[in-house]
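A single structure is presented below for examination.
Missing here: one protein chain of the complex. Every other protein chain is in place.
And now, chain A:
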């Protein structure tokens, strides 16, 4: 049922990923793939291993086993730095912002623009950051304030701008709308669709069923560290997904619901 894109090389292919902490098996033999211009929802309870799996892809965590291929090439992601080199950008649930730095300093953290002499090019970073942030939120002000002083929505905008400024090919969004109001949430939804149209592959971790059904092409459900099912979004409804999240199995007598099959 998932062979629609079979002839194409997947943008990301994670195969048989394992991760354990002492005796706790957080991720057990999970395989998932992602194609260009596709949004794949990653669902599951808290502690089901979805954040862990995504952190492995973003280089923040090193798996105990399994392979990751980006564009068919094996990728050894030992640090977030490595992942970024493969065009994998992440919007973390915690936003990963340094509170004492301002918006531009955070946006370029780890990838600072420099002048000819190797000094920080504050002026250029500031204007670039201003452009990037205004694209997402035209009212973005207080660029020179430390981000600790900004609102949740503004902080979220910085985290998103940081991910897309550097031309991500793969975007991991970990609960991107958890801290946002309704208008900002719809802004993120529009942005997600726009990025998808540009051919970016997106992994979306979300608890919001609305978001999932509005934005995702496929969903992958995790339960107790295992992948309990990957489906086209037309083939399942909310109850099916909830059953997978809670019980780890589909309801009895389930058949694909989509017209496509």
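Criterion: a contact is a pair of C-beta atoms (placed from the backbone, for glycine too) under 8 Å apart; a residue touches a chain by one contact, two chains touch by 3 or more; residues count from 1.
By definition in this document, contacts and distances are computed from a predicted model.
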| item | value |
| --- | --- |
| UniProt protein name of the chain not shown, from "Peptide/nickel transport system ATP-binding protein", "Flavoprotein", "Tat pathway signal sequence domain protein" or "ABC transporter permease" | "ABC transporter permease" |
| Residue of A:80, A:176, A:201 or A:229 touching the missing chain in the full complex | A:80 |
| Hidden-chain contact residue, picked from the options A:90, A:137, A:206 or A:227 | A:90 |
| Missing-partner contacts on chain A, residue numbers | 58, 60, 79-81, 84, 90, 92, 94-101, 105-106, 109-112, 114, 118-120, 162 |
